[in-house]
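For this depiction, one protein chain was excluded, whereas all remaining protein chains were kept in their positions.
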Amino acid sequence: MIRVGVIGATGYAGQQLVWLLNKHTKTNIIFLTSYNYSDVSYDSIYRSYKGFLDNSCIDIHEAEEKLNSIDLLFIALPHGKSFDIVKKALALGVKVIDLGADYRLKSSSEYKEWYKLDHQYVDALSESVYGLPELYKEDIKDANLIANPGCYPTASILALAPLLKHGLIDASSIIIDAKSGVSGAGRSAKIANIFCECNESIKAYGIASHRHTPEIEQELSNIYGDNIALSFTPHLVPMNRGILATSYGSLSKDITNEDLITVYKDYYKDKRFVRVIDDVPETRWVKGTNLCDVTAKIDKRTNRVIAVSAIDNLMKGAASQAVQNMNIMFGLDESESLDLLAMAP
Amino acid sequence: MIRVGVIGATGYAGQQLVWLLNKHTKTNIIFLTSYNYSDVSYDSIYRSYKGFLDNSCIDIHEAEEKLNSIDLLFIALPHGKSFDIVKKALALGVKVIDLGADYRLKSSSEYKEWYKLDHQYVDALSESVYGLPELYKEDIKDANLIANPGCYPTASILALAPLLKHGLIDASSIIIDAKSGVSGAGRSAKIANIFCECNESIKAYGIASHRHTPEIEQELSNIYGDNIALSFTPHLVPMNRGILATSYGSLSKDITNEDLITVYKDYYKDKRFVRVIDDVPETRWVKGTNLCDVTAKIDKRTNRVIAVSAIDNLMKGAASQAVQNMNIMFGLDESESLDLLAMAP
Amino acid sequence: MIRVGVIGATGYAGQQLVWLLNKHTKTNIIFLTSYNYSDVSYDSIYRSYKGFLDNSCIDIHEAEEKLNSIDLLFIALPHGKSFDIVKKALALGVKVIDLGADYRLKSSSEYKEWYKLDHQYVDALSESVYGLPELYKEDIKDANLIANPGCYPTASILALAPLLKHGLIDASSIIIDAKSGVSGAGRSAKIANIFCECNESIKAYGIASHRHTPEIEQELSNIYGDNIALSFTPHLVPMNRGILATSYGSLSKDITNEDLITVYKDYYKDKRFVRVIDDVPETRWVKGTNLCDVTAKIDKRTNRVIAVSAIDNLMKGAASQAVQNMNIMFGLDESESLDLLAMAP
Partner (left out) sequence: MIRVGVIGATGYAGQQLVWLLNKHTKTNIIFLTSYNYSDVSYDSIYRSYKGFLDNSCIDIHEAEEKLNSIDLLFIALPHGKSFDIVKKALALGVKVIDLGADYRLKSSSEYKEWYKLDHQYVDALSESVYGLPELYKEDIKDANLIANPGCYPTASILALAPLLKHGLIDASSIIIDAKSGVSGAGRSAKIANIFCECNESIKAYGIASHRHTPEIEQELSNIYGDNIALSFTPHLVPMNRGILATSYGSLSKDITNEDLITVYKDYYKDKRFVRVIDDVPETRWVKGTNLCDVTAKIDKRTNRVIAVSAIDNLMKGAASQAVQNMNIMFGLDESESLDLLAMAP
């Protein structure tokens, strides 16, 4: 059994992770920490857990004392809060999967530019592996530190990777218009998050400035083999979960719709969590799963590809992807305890 | 492995059942039928199933030909449609769990009064077992025909049973005010069901006339030992799933809040799917599970008990309760493949 | 023109009031106050107002300086915060309509019992008029201080008044099961209010303890002519607006459904904001209006009346009722600027 600890277990991503670890057949939860709910029983915060989990949350300092009793540390903290604990865990030989943003960007200056913060553990950046298993499975196997991808980057990269791998689109033409459920805004008590402020409305935010932009660019640049700058616009949609990303690129080669789908199917042929479909993805079909549904269609009149991808932002966009990474790191089957079918409606 | 067939697999309850059977470790799905989608692949109706289930739906007549290849038949049809197929199945020694209403009322005249239809298989009524395992587990073990309870009755009976068992309330004082998500209205293309007609509104319906009333009365009367007439009012709430039932009764004995909770905890002490809680239930904590959360509080000023229960209408109110019945009928652990923790948010 | 000030203009009820005053043909808004947004332009808080209202919020102390420039002060504060300003306003001859709870209960000891606070302006209680125009129109005309009714009491009292007026039900049998949209919880940044905690769930709260209970009892007792104790259970429903109250009482006289409706129609025959209907009310049909839709049906099997009423909690349950009171106080037509038809869907 893999002994795990979770830092930041009461945010939405952290809780989703606890949900998955609770049902995982190969893990033992050793501790859960919470900044706001230290010493509080987990099932009084999320009352669904009554009868399933009897842990109480501890604080991060207690957790540091317990690092030597775990094999793997999951971290689900806001950016900039993970430096100390990661250093300590790695020094003790504890593997780390960070669901936050601190180790995703390989460049500490990009980190500073976008997160307005000096990176305080630069040495880890070269060692960390970007935990998108569809791209980096081999590296993940041997990694000690996984930078679990952001929710928008997961949906965006999986939609665009086949196109860039095959040079099918003009790399300067990429636009990603993404839509997320409100859980993406986190479990924080702000006026902007309250029901009546979100319900029955849609808005864009972070236009030309969202922090997931450089992460998407870094990874797509790697695939493409050259630097890519792109436009990324996130939107908030009145639903709990789900991300739909609609990505646009100008075709640089002649290709039919059928061949385009074939390119995608080939690219993802051994990737069981990506479903290339002919229909248009809807977030409800992947809700509560580790799946990414993706399709691509050609807009002949404008010579563009329009790729649409759907994920659950808390799952493939956060917690279940972290478990997928764990499975790979610890030699388990990649889909161990992740064989989840969306519950509809 | 239990070989099962599902009649009516594309309605919401039927689909939820398929979802559960698909993940059940001890069942094989032999066939699925659909009235509207005969010959259509299941994963093109519910696209979540792509990669999980490759069945196509058949029609009910084809299903009749295949009855000898199954051990158990689930039926999820509108009332009045099950008579023939149940007769045929039972004649062949196939066990039946009917999620519909045709075998719940023991009195065929009550059936006619409330459903406006002559019952066409009266002989089965004495044989059928009301499939609420918290009340009838022993009978379910040996049953050939299970009348799976309605969604509102499940929530209502579980909330009131301990009170009536112990004669704590005046049996003539019972009022049940229940609230359901829209999936309770079924997957049918009616104006009243479309998004904009349901969203951002709440309504009562079936006042003093809903068909679940006699079912609740029948079962509570059994527990109480005398005939009970009660008021039941269902409401439609703008959410996909969940039933919250708020039940009222006038106290006939002196009892404290603490003792009241103890009565409930004793009554349900071996029932793993009923959680007696001190807090007030919310449907989100049982969504996607076979659980019923229940509490009771005394309104001292009026000398009433107010019991609140929450279930998922498609799960404990339909499909997962059917699987719980199957587990019991076939000698499996009652909770086999039903150890489901609600996914929040 | 009536010169008005609004204390607490940025909460949901306060804002709804501003919305109404802005379109009212006979009022001038002199000032708006806000605790959290003092000196902030109103249209930067509620961006809908851009081009409609160019006020900035002031704080309550500045407002006190301006009392002599207004004819009427509206107050939309949490309970216990209005004592000082009401005293000052009345002393200056400024009329007051308080949307809060401080002057609704005629008994200061009841106030203390339910609100856990000593009432600090007891003298005003005898003078204040309970501002439910369907009951107290004549008193409202001459009032200097209006206690604008709570949202749940408005829906509940209007549903039950005709029954009690005519002694049609047993006064000890009353149960009110009410359901409210989330705006009823106010515009406050609490975890319990955030989108993902409210969406896709329903809960009861304040069981046997909600502060609107004594207010309903006081008013129904007045109508009935004797003290009434009743059970009141509020619920939170995932929608922005609306209250549906389902009220139960045991019939004490023989009456037909038709005669029952006639009783209601007679009782409300000159009341243009109460619509007695044969169908069952839905909150969507009164959303954004000052209307209360109400019906009553007999449950013959249990000899009960079930009355269902629907209002918009922010309108007839708060702001538009306040404007209705203003219209009456200042000799305008009762429906001046309140002729609002619900916008659907």
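First chain written, first letter: the chains are A, B and C, and each begins at residue 1.
In this text, a residue touches a chain if its C-beta (ideal position, glycine included) is under 8 Å from a C-beta of that chain, and two chains touch if they have at least 3 such contacts.
What you see is a predicted model; the values in this text were computed from it and never measured.
The residue touching the chain not shown here, chosen from A:298, A:323 or A:340, is A:298.
Note on the undisplayed chain: of the listed residues B:120, B:193 or B:222, the one touching it is B:193.
Checked against the full complex, the one of A:40, A:92 or A:204 touching the unshown chain is A:204.
Among A:21, A:63, A:146 or A:230, only A:230 touches the chain left out of the display. In the full complex, chain C touches the hidden chain at residues 12, 15-16, 19, 22-23, 46-52, 183, 200, 240-241, 272, 275, 277, 279, 282, 284-286, 288-289, 293, 339, 341-345. Across the interface with the omitted chain, chain B contributes residues 12, 182-183, 187-191, 193-200, 238-240. The set of chain A residues touching the chain not shown comprises 172, 175, 177, 179, 181, 196-197, 199-205, 207-208, 229-231, 233, 235, 237-242, 244, 246, 248, 280-284, 287, 297-302, 304, 306, 308, 344-345.
Heads up, the rule we're going with is that only the chains that are shown with their structure count from here on.
Contact analysis places B-C first among chain pairs (by count of C-beta pairs in contact). Separation between the centroids of chain B and chain C, computed from CA atoms only, is 39 Å.
Centres computed as Cα averages put chain A at a distance of 37 Å from chain B.
Centre-to-centre separation of chain A and chain C, using mean CA positions: 46 Å.
Within chain C, contacts with two or more other chains are made by residues 196-197, 199-200, 238-240.
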